[in-house]
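What you see is the complex with one protein chain gone and the rest in place.
We just call them A and B in the order they show up, numbering each chain from 1.
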Amino acid sequence: MQHLWIIPALPLAGFLVNGLLGRRMPKAAINGVAIGSVTLAFLWVLKVVWNGGASPLEHYFDWIRVGDFVVGCDFVADHLTAVMLLVVTGVGLLIHIYAVGYMAEDGGYARFFAYLNLFMFFMLTLVLAANFLLMFVGWEGVGLSSYLLIGFWFQKPSATNAGNKAFIVNRIGDFGFTLAVLLVGINFGTLDFAKVFGSLGGWPAEHSVGTLTLAGLLLLLGAAGKSAQIPLYVWLPDAMEGPTPVSALIHAATMVTAGVYMVARCAPVYLKAPMAMEMVALVGLATAFFAATIGLAQNDIKKVFAYSTVSQLGYMFLGVGTGAFGAGIFHLVTHAFFKALLFLGAGSVIHGLGGEQDLRKMGGLRKKIPVTFWTLVCAAVSIAGVPPFAGFWSKDEILVAAYYHAPWMYWVAAATAAMTAFYVFRAIFLAFFGEYRGDAHPHESPVVMTLPLVALAALSLGGGYLPVPRWLAPLFPVAERHNNALAIISVAAGLAGILLAWVFYVARPGLADATARRLGWVYQMVLRKYYVDEIYSTAVVTPVVEGARAVLWESVDVEVIDASVNGIGARARGLGSVLRRIQSGYIRSYAAWILMGAVMALAALALAGGAK
Amino acid sequence: MPQSVPLAWYLLLSAILFTLGVAGFLFRRNLITMFMSIELMLNAVNLSFVAFSYRFKQVDGQIFTFFVMVVAAAEAAVGLAIILTVFKNRATLHVDEVASMKN
Partner (left out) sequence: MTTILFVLFAAVAIVCGINVVVRKHPVESALALIGTMGSLSIIYLQLGAQFIAAAQVFVYAGAIMVLFTFVIMLVNAGAEEKPRGAWMARLAGGPLLVALLAILGFVVWRAFPRSEAVRFGGYTGGTAENVGRAIFTTYLLPFEITSLLVLIAIVGAVVLGYKELD
């Protein structure tokens, strides 16, 4: 018994303490509780990994028991779980430490760390869950924490709107997830992963494919919501309203990867439903390409990285969709390193500039904030796929898998890799090279912020040598394919991107704006994210809201329901006003009524007495 | 000439007197006359009681008549006092004028 429950319980305790008592605690105590709980959780994870990195199912109590249908509160761990646990607690710990510095001036300090711990609790539950329902609890919980943290500065309307948007769009995905869970429950009679996947073998191929495909597609819908894929990615760029540590932890390293994890976990289902798996790969590829194009033109440094996240998530889906589950998870790990670093570094830049986020107002910062500069360069080369750094290894595996699945996918992915390199280095060059174009006084961040940057930089550079695919091999068999030609092509694409960025933003600074003007409406469209938000707003949001108002509210609620309820009241009043005329005030009328009553009573008595 | 009268006739007489009393109450407008009709009704009932007292050869019916008379006396006293007050306030004994409980 590895006592897996301790891992999520620690951050939960941190949440409760900081949430309930945090206002009255000194900062040191809040830090101690928040960081301490995550540290202890991380250490426990290390202990579990040391013991083999796996644990049989631990059943804590029966949650639902209806006849034969049982859902228990169960945790289980295998190597996939262990990888996720390490990423979540490890990277999470670094980000917690960073946040101490970043949020130092903020009034809601205790609340921030409480929410952060709450998120950790839910994410860990999601990862450790042994059945669909418990995973869904974590799934929803991270959505909630995301909402709370995006809208952390709730006095800003833009922040609360972004939080709402994130939650609502997520909900659409969750709807798909819920349907999938129901489908599984009905068809398998259980929601346990082990039982469901175990019984897949005994299903005849013809009858099962339809159901499994449907389940796979519904799960994909859920993953698209949580992991910001087409068509539900629109919340992620807006989520940048939240503090940068939030962007780093939730919207880069952990929560958004939940969708990928879920697909990997349900690999047995997808392997039996090739059409659904193909959809996964297509959605991933399309999202990767599409988001990369948008990232080329953005001016807010965090938005660039947000679209980059969407794009890289697309890569992960491409990986798992083409059958390379191990590669997809491997990219998840390396992405956690360099994307978290990119965001934290961006946060350091923003912090050093007193809040400036526009790339056009930066420049020449590499001498002024050197630590941030060098760590960000590490992240950039990693994400661009330059060997021998981490991003190269994971991306290359995915590209190879894509090629052997369908060669055209490889070429699209390679083009995306070129764009990735371009936009990342564009951001680097705009921010750190050239002349400083802003008004603030740039200063380096405190050690508590730069130390995690350095740690993540080391991981971004050397993380490729972590034996992740090999460790996952028992779960996801790896076809050892090495094609040097493909590797060379993808590296060349990345280097070409870097070179192009150099030309545009360092060698010939005016060239970028000139090209933008020449491209005219194309540039505008990309800058405005292809107007997707506006399309959604007019095509979906406005009809729903107006429809609700006009139909459901005014027609149904007011005219039908209110009318009938009020109608009853009016009817009663009408009846009353008629009956009131009996109270004429005339004594003799009353006497007559009494007489009538008496006569009727007497008649009744007489008849009842049998007198005829 | 038969020396006895069927009991039913007494009861019938009581019924007729009672009906007359009700008619007086319904159709007269003067408050005092209506009050007298009530007294007529009470008398009719008294007759009924006494008849039954004879029928069952028990004195209890007459006791009841006794009590009815006492109550009628008390009621007459108070009722007339009320009528006097009404007359003082409204200067009329027309029953339809004292319809302030209307609606």
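Details
Criterion: a contact is a pair of C-beta atoms (placed from the backbone, for glycine too) under 8 Å apart; a residue touches a chain by one contact, two chains touch by 3 or more.
What you are looking at is a predicted structure, and each value in this text was computed from that prediction instead of being measured.
Contact residues of subunit B toward the unshown chain are 1-13, 15-24, 26-30, 32-33, 35-37, 39-40, 43, 46-47, 50-51, 53-55, 57-60, 62-63, 65-67, 69-78, 80-85, 87, 93-96, 99. In the full complex, subunit A touches the hidden chain at residues 584-589, 591-593, 595-596, 598-599, 602-603, 606, 609, 611.
As a convention for this text, only the chains that are shown with their structure count from here on.
Of all the residues in subunit B, the ones that touch subunit A in their complex are 22, 25-27, 34, 95-96, 98-103.
Contact residues on subunit A toward subunit B in their complex (touch as defined above): 580-581, 583-588, 591-592, 595.
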